[in-house]
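The complex appears here minus one protein chain, its other protein chains still in place.
Chains here go by letter, A and B, matching the order in which they are written, and residues are numbered from 1 within each.
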Amino acid sequence: MTITENPSPRATEADSSFTQPISRLGDRVFGGLSFGAAALILVALAAVAIFLFTEGLPAFTADEGEFNRSFLAYVGPLVFGTTYAAAIALLLATPVAVAVALYISHYAPRRLAKTLGYFIDLLAAIPSVVYGIWGIAVLAPILSDSLYPWLEDNAAFLPFFGPTASTSGRTMMTAGIVLAVMVLPIITAISREVFVQTPRLHQEASLALGATRWEMIRQAVLPFGRSGVISGAMLGLGRALGETMAVAIILAPANGYFWNVITNQNSNTIASNIALSFPESSGLEVNRLIASGLVLFAITFGVNAMARKISSTGFSGAD
Amino acid sequence: MMLITDTVEPTGFEPDDAMTSGSYTRRIRAAIGGAALLVGAFSWLPGGSVNLARWVVVSILAYIALTYVVARRIESKRQATDRLATAVVTSAFLVVLLPLVSVIWTVVERGSNRFDSTFYTETMRGVFGEIEGGGYHAVVGTLVVTGLTTLMSVPFGLFAAIYLVEYSSKSSLFSRAVQALVDVMTGIPSIVAGLFAYAFFVFLDDIPVLTVLSTGVGHRSGLAGAVALTLLMTPVVIRASEEMLRLVPNELREASYALGVPKWKTIVKVVLPTAVAGILTGIVLAVARVIGETAPLLVTVGLAQDTNWNPFDGRMTTLSIFTYYQYVQPGVPPQVGQDRAWAAALSLVIIVGILFTIARILSTILKPKGLR
Partner (left out) sequence: MTEFIYSPASAQTATVASGVAVDTRNGIEVTDLDIYYSDFLAVEGVSMTINPRSITALIGPSGCGKSTFLRSLNRMHEVIDGAYVRGSVVINGNDLYGPGVDPVAVRRKIGMVFQRPNPFPTMSIFDNVIAGYRLNSKRMRRAESEDLVEKSLKGANLWDEVKDRLDKPGSGLSGGQQQRLCIARAIATSPDVLLMDEPCSALDPISTLAIEELMLELKNEYTIVIVTHNMQQAARVSNRTGFFSIAGTGKPGNLIEMDSTEKIFSNPAQQETQDYVTGRFG
């Protein structure tokens, strides 16, 4: 084998090149940019907190003469409406989401599983304004035709379903159902991930003892996935709390605390209220809307923090 | 560790445990299905007019109930429960498909009324009454605002992700704070992001030297909208990029360092090209997420009747806002406005669908061979 020593491109470097600094400029610039971007995140969130607070403060501190009620009286019904709508959404979405996740992870034909998951994810991609107009144009009439009269007739003893059922369908129930549809893909995606990660060992142990598929799921998959499902539900809750357009389009808002979900009188949500009122507002009214936005941010922040806590502590899959 | 005996009934020699299951055949399942449909029909027959919704709902419930009852008779209780579970889970999936199909069907059906060249070439300037008008200005607005947002959030998010993966030490307070804040950012309600952008530009307007960014009447501008959307899009870009960067095996970085390649060149020439498929996919999906945003833009960008290419000055309209206003404030006669709204909605859904498809194609094409 012949090896010829070429005058390699390196041959021009003297041996003292160890001590010559190779251009550190690239490293400094690039590292600086990266660090700067990370620092910008801190700055941005601090800015969000600061600006919202300073612009919202005038509303907190305004004396009662400015508006005809205190800020608390203003925001109370809105908080109620926000939580109410989100609660309905979560109540409807979570069991269905878990069932769908189970279907995809354990029941559907293996070859289809990925495509089916893809379809569910498509639900998440549809913009909320489209859900809003679909809700009011298609879903609301269906519900006011089929469901609400039936509920009024048969379940009016419950405070949720009293008289008079809406004929337009612009009710809290409709909004809640649309929110449920919007929030379901999130819960399903996270649940699916967790269910798929159930250790084969546990599942096979169950089956080897003669358990049916459902029994195996109840014994091995669901306990393992419990904290994941909860954290997914909380993330969905966070989204439902902040959802604006679908609610703004569907609900017929009124001022107050309304428990009845099938009438035309509904408490509004914070987000929807901002969306509806902001374009026409000015002066202190704007400050008040921003202050209500701050309240919403605080609520969703709390919910998301809890979701993170649950998913980080409960995720190990220990029985 | 849960013991099997906790939840399963004790076994013994009972007909329940026979190795041969009952004859729960396909035919029986079909018969149950038919019976369920029949029961469902009773939910509206008395009323006279066909009520599809009731039919579907009651039929599904009937199917589930009948499945359990029949299986209980033919097979054992355990198997009946199993079949019940299967029926419930499958029904859940079908039920979830219903709104998906309905939304897409509605949007396509109603949107196609105005899915024509007029819609995409006309604006709303001077449009009233029966004049067709169009959404050209809305398409322009969507492009401008989304383009600006992408321009701002991609470098921002990518570099932040690079910092988190390549430069920071996991335990440092700074990087833990950044990680936590990125989480917070993912949870910001979209309307709050809009409020922030609004407040921020109000603040800017008060600083004389910055009036170059002055946003015109009522603090509305495309730039403000882009700032709000950047706040929403950046964390998505960060999370996706972070994941992809972490997937790059450390050995590749080591091979590059051992060749005497400085760190930044290693990142640019080895790590990023290896992760590029996933990162691009993440970016496309992030764009799909913000392109339909309405709430933050209501607050920052407002509504315009005419085309505005300038994000620094004055109101714009995006497809999402256009959809909203055309539907809830359609003018007279309402049908014309609502048709426009549906056409805009259809445009949005198509765009999102295209973006999703692009993401799928990207992730399969660009993946380097031999990796994953």
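Worth pointing out:
Keep in mind that, in the parts below, a contact is a pair of C-beta atoms (placed from the backbone, for glycine too) under 8 Å apart; a residue touches a chain by one contact, two chains touch by 3 or more.
Just so we're clear, the structure is a prediction, and the values are computed from it rather than from any experiment.
Only one residue from B:Leu173, B:Ile207, B:Leu259 or B:Ile365 touches the chain missing from this view: B:Leu259. Listed residues B:Ala92, B:Val107 or B:Val270: the one in touch with the omitted chain is B:Val270.
With the whole complex as reference, residues 169, 249, 251-262, 265-266, 269-270, 273-274, 368-371 of chain B touch the missing chain.
One rule holds for everything that comes next: only the chains that are shown with their structure count from here on.
Rounded to whole angstrom units, the spacing between the C-alpha centres of chain A and chain B is 11. In the complex of the two chains, the chain B residues touching chain A come out as 1-2, 4, 7-8, 11, 51, 53-54, 57, 78-79, 81-82, 84-86, 88-90, 92-93, 95-97, 99-100, 102-103, 106-107, 110, 155-160, 162-164, 166-168, 174-175, 177-178, 181-193, 195-196, 198-200, 202-203, 231, 234, 262-265, 267-268, 288-289, 291-295, 298-299, 302-303, 320, 323-324, 327-328, 338, 341-342, 345, 348-349, 352-353, 356.
Chain A contributes residues 22-24, 26-27, 29-31, 33-38, 40-42, 44-45, 47-48, 51-52, 54-55, 95-96, 99-100, 102-104, 107-108, 116, 119-120, 122-123, 125-134, 136-139, 142-143, 145-147, 181, 184, 206, 209-215, 217-219, 223, 238, 241-245, 248-249, 271, 274-275, 278-279, 289-290, 293-294, 296-297, 300-301, 303-304, 308, 319 to its touches with chain B in the complex.
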